[in-house]
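Missing here is one protein chain; the remaining ones are kept as they sit in the complex.
Right, subunit A next:
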Amino acid sequence: MAYDKFNILKSSAVPLPIENVDTDQIIPARFLKATERKGFGDNLFRDWRYHPDNTPKEQFVLNNPIYKGKILVGGKNFGSGSSREHAAWAVYDYGFRCVVSSFFADIFRNNCLNIGVLPVQVSPEFLDKIFRAIEENPNTELEIHLPKQTITILETNESEGFAINDYKKENMLNGFDDIDYLLNIKNEIQEFAGDTPL
């Protein structure tokens, strides 16, 4: 599915300084029954966000109106667990275009890249700086500059580079997905398939 192009994103951010946030927290399994990609943002962090009677848990960050923005900042090992792309969909559908952490689980990172959410991995020290900056001023803006591959805390002008391979970077900048690429080399794939032993 094509998605919006990603170039430079300037936004305040929502802090979630918890480690090992797993995909069951991002979207619990009971909300995976849909057959279309619609409305997953409503159930993002469902059980951290709402009581069993569906009233909001006020202390949870998404229910605190002073924190907003298109960037989610999470603790180390973000997105571990299940391969459910619904977790990335929920993040996107809620309105986030970028997740920042000091470490991502593999499948979640892949899923994000495939749907147009940019995972930005920073050093543990820089992650701490971001959390502190937001704690001091919830309106702190971050700039994610994909062409230059940098993330900057605009208030202090502190900056760090992040890695992304050239292929994925091109895709994100242009809103392309892998299927477009693969369909273009279909002949080559079919030739290859003819020679496989299994």
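By definition in this document, a residue touches a chain if its C-beta (ideal position, glycine included) is under 8 Å from a C-beta of that chain, and two chains touch if they have at least 3 such contacts; residues count from 1.
The definition used in the following text is that contacts and distances are computed from a predicted model.
Hidden chain, UniProt protein name from the list "Hydantoinase/oxoprolinase family protein", "Phenol_MetA_deg domain containing protein", "3-isopropylmalate dehydratase large subunit" or "Branched-chain amino acid transport system permease protein": "3-isopropylmalate dehydratase large subunit". The chain omitted from view is touched by exactly one of A:I107, A:V122 or A:L146, namely A:I107. Annotation: of A:V14, A:L44, A:A88 or A:I151, A:A88 touches the absent chain (contact as defined above). Take subunit A: the residues that touch the chain left off the picture are 1, 17-20, 22, 24-25, 28-30, 32-37, 47, 52, 75-77, 80-86, 88, 103-107, 110-111, 114-115, 165-168, 177-179, 181-183, 185-186, 188-190, 192-193, 196-198.
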